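Every protein chain except one is present and positioned as in the full complex.
Chain nomenclature is as follows: A and B, assigned in order of appearance, with residue numbering initiated at 1 for each chain independently.
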Amino acid sequence: MVRLERRAKPSALWAVLAPLVAVLITMCAGGILFAVLGKDPFEAIATIFWEPLFGEFAEFYRPQLLVKGGPLVLIAIGLSLGFRAGVWNIGAEGQYIVGALCGAGVALAAYPAEHALLFPAMILAGLAGGWAWAMIPALLKWRFGASEILVSLMLVYVAERLLKAMSLGVMKNPDGMGFPGSRNLQDYPSAHNAEIFADTGLHWGVVAALIAVIASYVLLSRHVLGFHIRLSGQAPRAARFAGVSPGRLMLFCMGVSGALAGAAGLFEVAGPAGQIGISFNAGYGFTAIIVAFLGRLHPVGIALAGALMALTYIGGEIAQGDLGLPAAAIQLFQGMLLFFLLAVDVLTHFRLQFARKGTM
Amino acid sequence: MDLSSIQPGLLIASLMVAATPILIAALGEMVVERAGVLNLGVEGMMITGAVCGFVVAVQTGSPLFGFAAAAGGGAALALIFGLLTQMALANQVASGLALTLFGLGLSALLGQSYLGVRPPSTARLDIPVLGDIPGLGAVLFAHDWMVYFGLFLTLAVWAFLRHTRAGLILRAVGENAEAAHALGYKVVRVRLLAILFGGACAGLGGAYLSLVRVPQWTEGMTSGAGWIALALVVFASWRAGRVLMGAYLFGGMTVLQLNLQAAGVAIPVEYLSMSPYLVTILVLVIMSARRNQAPGDLGRTFHSAR
Partner (left out) sequence: MYYPLPPRPCSANRDYPRQTTAIRETRVTEPLLRISGVTKTYPGVIANEDVSLDIHSGEVHALLGENGAGKSTLVKMIYGLIRPDSGGMQMNGAPFTPTQPRAARAAGVGMVFQHFSLFDALSVAENVALGMEDPPRQRDLAARIQDVSQAYGLPLDPHRIVGDLSAGERQRVEIIRCLLQDPRLLIMDEPTSVLTPQEVDILFQTLRKLTDEGVAILYISHKLEEIRSLCERATILRRGRVVGQCVPRDSSAREMAEMMVGSSFAAPARTRRDLGDVALEVRALSLPPAHAFGTALRDISFAVRRGEVLGLGGVAGNGQDELLAAISGERRAARDMVHLSGDPIGHLGPAARRGKGLLTVPEERLGHAAAPDMSLTENAVVTGAQRRALVQRGFVQWGTARRFAEEIIAQFDVRTPGPDSAARALSGGNLQKFVIGREVLQAPNVLVVNQPTWGVDAAAAAAIRQALLDLAADGVAVICISQDLDELMELSDRFGALNEGRLSALRATDALSVEEIGLMMGGAHGMVMAHV
């Protein structure tokens, strides 16, 4: 019989080791899963983790790492602030959609005028859209105590339907011959979130993600606001005692995470996606939750976790094409990763104690 | 637009059907929360139940086996959550989210070759005599047996929590796990059993969607029903009778909205279909503003240190 003994202090070693062990276990479990599906597990794992980086067509895949990783990291950084403070915004997917709608809305309203300030205006609109969408659960929590978890999630479904309504209605491309979806912003130079250097995948969203990582690192480790965020998550009463206003902190965390998710949506719609369409949202808002936890809610960890998760996306697509691995298998693979991480995480706070005679 | 095409009798009959999946799932989650555990994975367990039930029902030709498999599938997924939160002491919110993400992936994988297949139909339970009452009979007493199972479950959960010793122990564990432990009750065991029950209920609710209400398998078909079930528990202030009331209210909203769509009301479908979610938010806001009646230890991790 094994029992858990609480460590006097969370283990720094296991805090770093846990995600790595979780990734290893997930690879093993994933291998078993792929074997059950009738695929060669070693080939499948190699395809997912090796091919995009060092394979034959790596030249083509590597930029994709930034394209997929950018929004994941940007959203996850925002979420991590809230998760640290015990504020559970899980509706980033909705904020991502609304940010994209607002940003694209600005561009489509200005079409076809060309202006250097159009793209900055779109970014502001994206930030504001995500922020506003996150403020709904935040204010309802603040004023009425309604669970931000449930409200922010409900708003994802509302946003998805709003997206559909927009791509079929107001934002539909008048020159689109009746197909759903807006004009393609990639063909609109002032609004296009183009790559900063060609064929690198480096667009403004990736730059924003990098800035977010650095800013969040400074905030959490040096600034008193970051200290209050950590304090609120670990000991809410102590935070209140220190003078933190829980309501205001919650509004801040929800606002930042919403704004960053909205910006991620804007960078996506103006760049890689190009247009508002019914299936514009690809689940980044949910995957970012996994990224945030896998990165231990630490900015640097999140950057690494975002890269890893982007890798599984790209590798998954390759495996889909080359090996016929179902897309759902990759989704399952990502879900498993979070499970194993949560399970291994116990070792950060507890040590295993092998029970001796007489103990219960 | 033709609002006269909406018949009140049919509306009530179909709201009972529409309410059943969230009713069953919410009852299960209510028991879990009464034991002090917040499982946010209802959506994931529901959709896993939906696909398990569908696959087994199609393979065996028996909806009954389908529902049994759905309960088993939901419970199996819940067991993972139980092990994570009760044994590995993982954060309940994060584990519940993981469960939902995992369930969505798992169900998509399991169901990929069943897209577009029709399931065997579930038997109707025509109640003799009562079912023959003109008007009312067809509305209330001519449904499939799962509708009545949902009503029976409401009664059973109420009686269990209110009148049995096991129910009292479960409530005690949810109210104050430390105290229950000090009196010698097995907190972890009670919670694991509650979690399994919750998973089985969510699975049944999901299977009702894929086998009766839709009836078909499509990816992500629960589209938030699990989350609505979670909200329903808050709405019901953790009471079985009110869960039933709330489920019928939501069922009514959904059906009315579908009827309005069919009647060709001048509001685009996309906006009409937002209504269940908006109503959920509204209800959450109204209920949360009142005195907090949540179980004392809801969502808190229990670890018997010494």
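Everything that follows uses one rule, which is that contacts are C-beta pairs under 8 Å (C-beta built on N, C-alpha and C of every residue); 3 or more make two chains touch, one makes a residue touch a chain.
The structure presented is a predicted model; accordingly, all values stated were derived computationally and were not measured.
Check B:G61, B:G220, B:G241 or B:G296 against the missing chain and you find that the one touching it is B:G296. Where subunit A meets the chain that is not shown, the touching residues are 5, 8-10, 222-225, 227, 230-231, 234-235, 237-243, 245, 353, 356-360. The missing chain lies against subunit B, touching residues 165, 168-169, 171-172, 175-176, 178-180, 182-185, 291-292, 295-296, 306.
In this section, only the chains that are shown with their structure count from here on.
Our note on geometry: subunit A versus subunit B, Cα centroid distance of 28 Å, whole angstroms. Note for the complex: subunit A touches subunit B at residues 4, 6, 88, 90, 140, 144-147, 149-151, 153-155, 157-158, 161-162, 164-165, 168-169, 286, 289-290, 293, 326-336, 338-339, 342-343, 345-346, 349-350. Of all the residues in subunit B, the ones that touch subunit A in their complex are 40, 80, 83-84, 88-91, 93-95, 97-98, 101-106, 108-109, 112, 219, 223-224, 227-228, 230-231, 234, 268, 270-271, 273-274, 277-278, 280-281, 284-286, 288-289, 292, 303, 305.
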